[in-house]
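This structure is in structure tokens; I'll ask about it shortly.
A single protein chain has been removed from this complex, and every other one stays in its place.
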Amino acid sequence: MYKYDQYDRAMVDARVEEFRDQTRRRIAGHLTDDQFKPLRLKNGLYLQLHAYMLRVAIPYGTLNSAQMHKLADISRRYDRGYGHFTTRQNIQYNWIKLEEAPDILAELATVEMHAIQTSGESVRNVSADQYAGAAADEIIDPRPWAEVIRQITTFMPEFSYLPRKFKIAVIASVEDRAALRWHDFAIRIVRNPNPENGAGEIGFECYAGGGMGRTPFIACKIRDFLPAGQIFSYLQAVLRVWNRHARRDNIHKQRMKILVHDLGEEEFRRQVEEEFQHFLTLGQDVPQAEYDRIAACFAPPPFETGLADEIDRSDPDFALWVDRQTVTHKAPGYAIVNISLKPIGGIPGDISAEQMDIVADLAAKYSFDEVRATHVQNLVLPHVRKQDLHAVWQALTGAGLADVNLDLVTDIIACPGLDYCSLANARSIPVAQKIAERFADIGKQQDIGELKVKISGCINACGHHHAAHIGILGVDRKGTENYQLLLGGSGAEDTSPARITGPGFDEAGVVDAVERAIERYRELREPGERFLDTYRRVGLDSFKEAIYG
Amino acid sequence: MGDPLRFRDDQAPEESAVSLDAFLGQSNASTVRIEAGDDVRLLLPEIDRVQLVEIDFPRFRDGRGFSSARILREAGYKGEIRATGDVLVDLVFFMRRCGFDSFEPDVPLNPADVEAALNRYPEVYQDATDGRVPIWAKRHPHEQHG
Partner (left out) sequence: MKILTGNDLKTGKVVWWDGSGWSLHVEDAVDAGEHADVILATETAACRVNGGYAVDAAAGADGRIRPAHIKDRIRAYGPTVRPDLTLKPADPEAGNWVI
């Protein structure tokens, strides 16, 4: 994991003191709410339905046990004993007091954490593959480059007030576990394919202009290969083109995706390349030595060799969990463990302080001190010896964290919705709970197979409904909650936007509609087909007929 | 409005600023006003006769002026760049890094607050146009920089 040096510490400490001063000025009445709002947002502090909400950054979703214990400690001392993992691999607290927020940031700084890049019109916290450093299919660990990007985009002077937020993702494998092309800017780490010019050199396949929200767009590829060491120049070029030319008259049309769409891919790419050549002449790129320094922090842990790959599967409940929740690790004898935060009837992404402590202890004892947060609102223990899986499962079972549903119908993404969020038009969590309850039976879930259900309580799409196999969007229809159904989206390497099926439903109606869509899939599927495959083969109309009769 | 807050030793030009269009259309002006939507690169061929560029911020959330200032500095412009309009003290640090060296906002800044804001951060993570050495270069003093 990355370790702060004196420079990183000084920056975060200065940030805490700055916010302490700004908060003091606000409480003393020297700043109005209008003046204070952009300052608190730059520190992840929102005013939500019931209180202030603090969003804490978890860069590229990586945590150690001390950080997880600190998150638990903060939830007990300053909040109400729980936290909520978000679709950007961050964590949110829902019951924060303004007067205590600077103290919380100071507490976070003691474990090398902060709330920078979690809100406001700036470059946001970089997200990455949650299996980084453990995945069998990665070229290199993508996190060192994500950390380089975190540092060079922290407090960027020219891009202090971008047209809107700017989200970046980094992966290093063909399989996409980070919803890459739904980002404003995305990087897939590849080896240079050009045999005449540096073949094998590490670099980036670059995408731009993806995003959900009111107008969903899938990012287009804007460069096949960028030498990795030129990322600062290239990123500045992308940001400058957008910062100068994006619309500023309509907040819904200011994201990067709209500019890419309006200019067209070709023209956008041309402008970026022109600006990029200019930035290269300035000589501001981060040298290899700095990458090497950061990469050394992410050196693989000392995996044991000669470990057995066999797992004692005599306990059927354990075997069920192993089959669903663990994933192949690149080191023999190890497994990647997925911890579900989606208990049937629970709140997707929520975790109690006690559970956080247990996960932290398990990470320290069994996973080289590492935990990951996923954009699907689950957690991961990335490096567990197969011989320890049973002990880990028992501990998770005792903590209510051993649910078996990874990528199944009850592994639902849901934004906080109208239960917590001041932007929401409808509640998301109760819909997720009712769908999960209807499909609680694990045999039924396994029969249905991979099915990604994602629910947003408003068009901002924090619940990723555009990227769902079955998506649900909550809207306000004359003061009552109404839910639109969408089908056929994907956030994986087979990215596609979901399409609206037709008229919306009330809460009970949308749960029934989901069930009818699933039943239609079960009738039509061919061997080996997932819901998404069947949908793509037969098309929307067949499902509409089942849903609306 | 009082005198602008300046970070230069020379005399402030007294001529009032003309719009970019007017500047490009007349030969004797030396002070030009850049609106948020103006393409500052149009000024570059005439940059030798410019003494002062005023860059306007119609709302603090409109960050186009940051790019305009940096483009001028990257092209070698050494004259004054003044931020006008909705300029908040919390942005002055970033403006200085992008090459602004005077400030004349709609609501005057408190010099003590400016001083505090400019000294808040001991380091910077990246290059801009102010010549400050980024953290990565301090970590690797033998690497070539800039």
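Order of writing sets the labels: A and B. Residues in every chain begin at 1.
FYI, contacts are C-beta pairs under 8 Å (C-beta built on N, C-alpha and C of every residue); 3 or more make two chains touch, one makes a residue touch a chain.
From a predicted model like this one, the values you see are computed outputs, not experimental measurements.
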Task: Visible contact partners (per top-of-document touch definition) of the missing chain - done: A
Task: Sole contact to the chain not displayed, among A:Pro195, A:Gly306, A:Gly443 or A:Gly479 - done: A:Gly479
Open item on the list: Using the touch definition from the top, which of A:Gln254, A:Gln433 or A:Thr534 touches the missing chain?
Closed with: A:Gln433
TODO: Tell me which residue among A:Ile27, A:Val174 or A:Ile251 touches the hidden chain in the full complex.
DONE: A:Ile27
- [ ] Just name the one of A:Glu99, A:Asp137 or A:Glu519 that touches the chain not displayed here.
- [x] A:Glu99
TODO: Sort through A:Ile104, A:Leu418 or A:Ala546 and give me the one touching the missing partner chain.
DONE: A:Leu418
Task: subunit A residues that touch the omitted chain in the full complex - done: 26-27, 29, 33, 47, 49-52, 80, 94-99, 347, 418-420, 422, 424, 427, 429-430, 433, 479-481
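Criterion: only the chains that are shown with their structure count from here on.
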Task: Interfacial residue positions of subunit B with respect to subunit A in the complex - done: 36-37, 39, 60-64, 66-67, 70, 74, 88, 90-91, 93-95, 97-98, 116, 120-128, 135-136, 138-140, 143-146
- [ ] In the complex, go through subunit A and note every residue touching subunit B.
- [x] 5, 7-8, 10-11, 14, 17-18, 21-22, 35, 38-39, 121, 151-152, 154-163, 232, 240, 243-244, 248, 278, 282-284, 286-287, 289-290, 293
